[in-house]
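As you look at this complex, bear in mind that one protein chain is not there, while each of the others sits in place.
For clarity, chains are labelled A and B in written order, and residue numbers in each chain start from 1.
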Amino acid sequence: MRIKCPYCGERALEEFTYRGDATVKRPRSLESDAAEAWTDYVYFRHNPAGLHREHWYHGAGCHAWLTVTRDTRTHEIVAVEFADKREGT
Amino acid sequence: MSRPLASVSGLAGLTVPGSYGAKVGELGVTIAERTGLGIATVAACKGKSEALKAAARKAYGVELPERSIVASGRDILFIGTGPGQWLAVSEKYANEELARELAGRLQGLASVADQSGGRTVIRISGPRARDVLAKGLPIDLDPRVFPSNGAATSTISLMGVQLWQADDTPAYELAIFRSLSGSFWRWLAASAAEFGYEVKPG
Partner (left out) sequence: MTSQSNRLRDGGLIDRAKTVRFSFDGETLTGYQGDTLASALLANGKKLVGRSFKYHRPRGILTAGSEEPNALVELRTGARREPNTRATTIELYDGLEAASQNRWPSLKFDVMAVNQLFAPIFGAGFYYKTFMWPASFWEKVYEPAIRRAAGLGRAASAPDPDHYDKAHAFCDVLVIGSGPAGLATALEAARAGARVILAEEDFRLGGRLLAERYEIDGKPALDWVRAAEEELASLDCRILRRTTVFGVYDGGTYAAIERVNDHVKLPPAHEPRQRLWKIVARQAVVAAGAIERPIVFGDNDRPGIMLAGAVRTYVNRYGVTPGRRAVVFTDNDDAFQTAVDLADHGVEVVAMVDARAMPSVKAKEIAAKAKAPYFANSVVQRVRGRQAVKSVDIAAPNGEVHRIDCDLLAMSGGWNPTLHLTTHLNGKPVWNADLSALVPGALPPGMSVAGASAGQFGLAACLASGRLAGTEAAKACGFKPKRHKAPKAADESTEASPVWQVETSRGKAFVDFQNDVTISDIKLAAREGFRVPEHLKRYTTLGMATDQGKTGNLNGAAVLANVTGRYVGAVGTTTFRPPFTPVAISALAGHHRGPDFRPARLAPSHKWAEEQGAVFVETGPWLRALYYPRAGESPQDSVNREVANVRTQVGVCDVSTLGKIEVQGTDAGVFLDRVYANTFSTLPVGKARYGLMLREDGFVMDDGTTARLAEDRYFMTTTTANAVKVMQHLEFCQQVLWPELDVQLVSVTEQWAQYAVAGPRARDVLQRLVDPGHDISNEAFPYLACGEINVCGGVPARLYRLSFSGELAYEIGVPARYGDALIRAIMMEGAAFGIQPYGTEALGVLRIEKGHPAGGELNGQTTAHDLGFGKLLSAKKDFIGRFMAARPVLADANREKFVGLRPLDREARIRAGAHLVPKDAEATAKNDQGYVTSIAYSPSLGHWLALGMLARGPERHGEVVRAVDPLRGEEVLAEVVPPCFVDPEGERLRV
């Protein structure tokens, strides 16, 4: 598989590290009623057959965290963007 | 006795000037260590990119690149290594001096860290330079794809590398982690042997 890093260009899979679901949001609340939100955030993941937004880290290249939209059935990569959209500003 | 401390290259004892490898046909590549360079990482502070660029323009007459290329400023090369990040390399501001110089000029705009002791810089040039690098570097260096001021952060044979094109001979300069100097050198010597290589004094 090859991923087109927005900074480095297209690179082979070996340069990247996979993290997973990019759609989960870290809860802000530390109150006890936030337990479910935290459990969701830490443990529960969707496993879609199809398009999936996921985090990849270009550790062997520019060290950017990327949000990759990938078709889990075909490995086709539809979009790649910086996870931090304010990067460089 | 203990002073002053000697500076020792990561390649000490490995690079002996001379000709090596195949002797048929023209010399494949020339390899030389570049010693005494000032090397520093520069990272833009949050929200200071434009101010930083202006400061770099003013101080060094350089446009800090926003992509993976090398830009030459007065006495300093700036190599794009990531969003808002550069590797600065200088002959004039040798060793630790470069980080001091940059930290002073870019105060409040960028975080600077000295890397002059942590990198081994090797220059590989000659007609077979691309063929040698292709044995480890998973990047297309063909001039139609890789610009003559191109740069890349990647790996060579499982070792991290920052590479930039120095001229169209072609010549490439590679910054590798100091601790990997020995392993890298063995890879380089093994890979260049087929084409013949000359080691020039650093």
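Quick notes
As a convention for this text, contacts are C-beta pairs under 8 Å (C-beta built on N, C-alpha and C of every residue); 3 or more make two chains touch, one makes a residue touch a chain.
Given the structure is predicted, the values throughout are model-derived calculations rather than measurements.
Per the touch definition above, the residue from B:S68, B:S90 or B:Q115 contacting the chain not shown is B:Q115. Within the complete assembly, residues 1-10, 12-13, 21-22, 41, 43-47, 95-96, 110-111, 113-119, 131, 134-140, 142, 144-145, 157-159, 177-184, 186-187, 190-191, 193-194, 196 of chain B touch the chain that is not shown.
If you put the missing chain back, the residues of chain A touching it would be 1-2, 12-13, 17, 19, 26-28, 30, 34-35, 38, 41-43, 55, 57, 59, 63-65, 75-76, 82-87.
Here is the rule we go by: only the chains that are shown with their structure count from here on.
Chain A contributes residues 7-9, 11-12, 14-15, 60-64, 82, 84, 87-89 to its touches with chain B in the complex.
Of all residues in chain B, only 44, 47, 49, 66-68, 80-85, 138-139, 152-155, 160 touch chain A in the complex they form.
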